[in-house]
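Only one structure is covered here, and it is reproduced in the block below.
And now, chain A:
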Amino acid sequence: MSKVLEIRWHARAGQGAVMAANNLAQVLGELGKYTQAYPEYGAEKRGAPVEAFDRISDSPIRIHSRIEEPQVVLVLDQTLLRTVDVSEGATPDAIFIANSNRQPDELRQKLNIGERRLYVLDGSRIAINEIGVDIPNAPMLGALVKVTNLADINSFNEKFRALMGKKFTSKIIEGNLKAAKRGFEEVKQG
Partner candidate 1 sequence: MEKGTLEEKKSKRRVSLTGDDAIAEAMRQINPHVVAAYPITPSTQVVESFARFVADGLVDTEFVATESEHSAMSACVGAAAGGGRVMTVTGSQGLAYMFEVLGVTSGLRLPMVMAIANRALNSPLNIHGDHSDTMAMRDMGWIHLYSENGQEAYDNTIQAFRIAENPNVRTPVLVAIDGFQTSHMVETLTVEPDNLVKRFIGEYIASYPMLDIDNPVLYGAADRPDYYMEHKRSQLVGMINAPEVIQQVGQEYGALTGRYYGLVEEYRMEDAEHAIVVMSATAGSVKDVIDQLREEGVTAGLLKVRAFRPFPAEEVAKSLSRTKSVAVLDRCGTGGAQGGPLFLEVRAALYEEKSPPQVINYIYGLGGRDLPLRHIKDVYLRLREIARTGERGKLVDFLNLRE
Partner candidate 2 sequence: MKKEKLKKWQELPIGGLILDMGNSSETQTGDWNPNRLVWHDDTCTHCLLCWINCPDASIKVKDSKMIGIDDYHCKVCGICVEVCPTKPKSLEIISEEVA
């Protein structure tokens, strides 16, 4: 069995985590990886905590069990930390990427992740600047691509553009691409 990278997204319904997880799988799939993405819905209402998952591999993925021990955890909403243990099951060498405007030290404590690697990005601010609404999925995608080194941001964005082109107006597409690129550039290790 070859190595499979397992990723978990934490967000609230409406923040685009499910779509981001799907987009990641689709874009990396087109770039030659084998991928899986699936959501886990709770109460299907805006604001409810949701989780979404990705598997990325260089060879076909057969497993259909749930991801229990992710190597990468993304947190799109820092207010989730009050109710959700985002570190649950994460591997000892897991990477955490959080959308937050807090100081990394303060955040590290709240995340309950010990000494594991933490990356922070103010994705909400980028989203508001570039897209006009606080839907931080695109900047977080950019940050993820940077941190995991899964793809080159330009080729990622090229496929990302084609993918969004099926569903959105060019204004939204350009905003999201810019947000993804800024996420890639602005994410910082904390």
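How were these picked? Simply put, all candidates are chains of the complex that A comes from, given by their letters.
A few remarks follow.
The rule is short, and it goes like this: a residue touches a chain if its C-beta (ideal position, glycine included) is under 8 Å from a C-beta of that chain, and two chains touch if they have at least 3 such contacts; residues count from 1.
Note that the coordinates shown come from a computational prediction; the quantities given were computed from them, not determined experimentally.
Applying the touch definition to chain A and the options 1 or 2 in this complex singles out candidate 1. Residues 1, 21-22, 25-26, 28-30, 33-39, 60-66, 68 of chain A are the ones that touch candidate 1 when the two sit in their complex.
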